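Only one protein chain is missing from this complex, and each of the others stays in its spot.
Labels run A and B following the written order; every chain starts at residue 1.
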Amino acid sequence: MIKNINIRTKSRNEFVDITSELQTLIDEAGIKGGICLVYVPHTTAGVTINEGADPSVVKDIQNTLSKLVPREGHYLHSEGNSDAHVKATLAGSSQSIIIDGGKLLLGTWQSVFFCEFDGPRHRRVTVKIVSD
Amino acid sequence: MIKNINIRTKSRNEFVDITSELQTLIDEAGIKGGICLVYVPHTTAGVTINEGADPSVVKDIQNTLSKLVPREGHYLHSEGNSDAHVKATLAGSSQSIIIDGGKLLLGTWQSVFFCEFDGPRHRRVTVKIVSD
Partner (left out) sequence: MIKNINIRTKSRNEFVDITSELQTLIDEAGIKGGICLVYVPHTTAGVTINEGADPSVVKDIQNTLSKLVPREGHYLHSEGNSDAHVKATLAGSSQSIIIDGGKLLLGTWQSVFFCEFDGPRHRRVTVKIVSD
């Protein structure tokens, strides 16, 4: 089963919590056990799992990445978004999450975040749910 | 099949080799071919695959991450562990490893490491073994 989640980001750097959208897809599929593969088909965006309770945490992650990989620099790529490509590689293009008892088996503080590094844009997350 | 590995870390930053525990779970399950999904349900810890022969290698990785993402900084999150959250995103929350002939198909020098970034703590690694 492959489904898409459509996202409209509003800033250049923005982490969007997609945990509830993922859980809805699993509920709709009626799958009790398996693996949820969350895949980002973009080269200036990624996906990560981190704390969702305090929004300061993802802000700190964004700020730290921007400090490590500044927007301006001696980049060769002429589109002015090389920083976003580097961040995409650092965050990663996919996350694999266990499904157990019909639920994403996330830790207490974990949420799944789409990571926008070159917004605002219309984006897509592709989700494959593999049943046991 | 889902199993947990319990870990007690002793330092703030510490990489714990869990390769033999993973192999034991595969042996106990009697699975010959498939995929082993190693998942960390924490937001200040991660999992990576790197050299296990010389313990200096993971020390160098820890030291480099701490240099890139210092403990003290202009962080918004008030718990004093924003660095650990950033490192968790850089290392990643999961690793997928091929099982072949009943063994983890690791390279000669590869070991699987639980990455503690905010210890000492009691931690858990969740493992799902998917048989072919």
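For the reader, a short list of remarks on this structure follows.
Note that a contact is a pair of C-beta atoms (placed from the backbone, for glycine too) under 8 Å apart; a residue touches a chain by one contact, two chains touch by 3 or more.
Keep in mind that this is a model prediction, so the values were computed, not measured.
Check A:Ile5, A:Ala29 or A:Leu90 against the missing chain and you find that the one touching it is A:Leu90.
By the touch criterion stated above, the residues of chain B touching the omitted chain are 35, 48-51, 54, 56-57, 59-61, 63-65, 68, 90-92, 95-98, 100, 105-110, 132.
Seen across the whole complex, the unshown chain contacts chain A at 2, 37, 39-43, 68-69, 73-79, 82, 85-86, 88-90, 92-94, 96, 126, 128, 130.
Criterion: only the chains that are shown with their structure count from here on.
Chain A and chain B have CA centres that are 20 Å apart.
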